[in-house]
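A protein chain is absent from this complex, but the other protein chains hold their places.
Coming up: subunit A.
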Amino acid sequence: MRLYWEIFKRSFQSAAAYRLEMIAQTVSSLFGILIQTSIWLALYRGNAEHASTAGQISIRDMLTYAILSSCVFLLINNQMIWKLGEKIKTGEIAMDLIKPIHLARYLFSESGGLALFRVVFQLLPVLAFGAVIYGIVPPAAPDFVFFAVCLLNGIVLYYLMSFICGLIAFWYMVNWHTNSLFHLVMTLFSGSLVPLWFFPGALSKTVSLLPFPLVFYGPISVYLGKRTIEEEMVLVAMQFAWIALLALLLRWIWGKAVKKLVIQGG
């Protein structure tokens, strides 16, 4: 455990080396918020509320949703697919395999440190900007506890999914299309752009069985108090189930990937 904590700290430290990059990213997420909020303002066109499968959604709810969605993205974004691809392409993976570490855990700690750095230097400014310009709906206290749990689970889920997709690089050298496919699916089904409550009923039901909405739509809808306590519990249970399932899947694919590498020499 100590090792992973140390990795976490060092990753935070090394993120500090890229100040300009951080500033550029902050600016681009501010633009992201501007675009999304403008779209929602235009869609609502003066209406205070819209009907949805989760009841009436006010424009303030929706603006909060868009801002929080950008914040969640800052938290989870890890470029794992690209990172693993580079490791395979450059052969750096060999250096990782001759160390007594579990690469998935190692990289998880690393992306954790990076995420914390972004929380301090990007997420807080973005949140402050959103709160001042649009006004964010404050959550009810019990909702907030569930939200925090959901959010953390969502981070783990996203990491597992992206790592598994990244492992595809062990078989196919070029993995930028894995990357774009994954992001496309994420954008469509996670609710990062359009909340599932605006999806047609059947589609919404199907998609909620998948792990993707558990990363964005799940936590944010909890924050906005759109779920009953029972629904929140089901949501968290589903997250744990998916985490367990994906962790097993990751382990299985990792075993195969290493085997492939050690036999064919990458």
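The rule we apply is simple: a contact is a pair of C-beta atoms (placed from the backbone, for glycine too) under 8 Å apart; a residue touches a chain by one contact, two chains touch by 3 or more; residues count from 1.
Rule of thumb we're sticking to: contacts and distances are computed from a predicted model.
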{"item": "Undisplayed chain, where the name is taken from the UniProt record, one of \"ATP-binding cassette domain-containing protein\", \"Cell division protein FtsX\", \"Anti-anti-sigma factor\" or \"Molybdenum transport system permease\"", "value": "\"ATP-binding cassette domain-containing protein\""}
{"item": "Sole contact to the chain not displayed, among A:41, A:101, A:119 or A:236", "value": "A:101"}
{"item": "Hidden partner chain, touching residue among A:7, A:33 or A:107", "value": "A:7"}
{"item": "Chain not shown, touching residues in subunit A", "value": "2-3, 6-7, 10, 13-15, 17-18, 91-92, 94-95, 97-101, 261-265"}
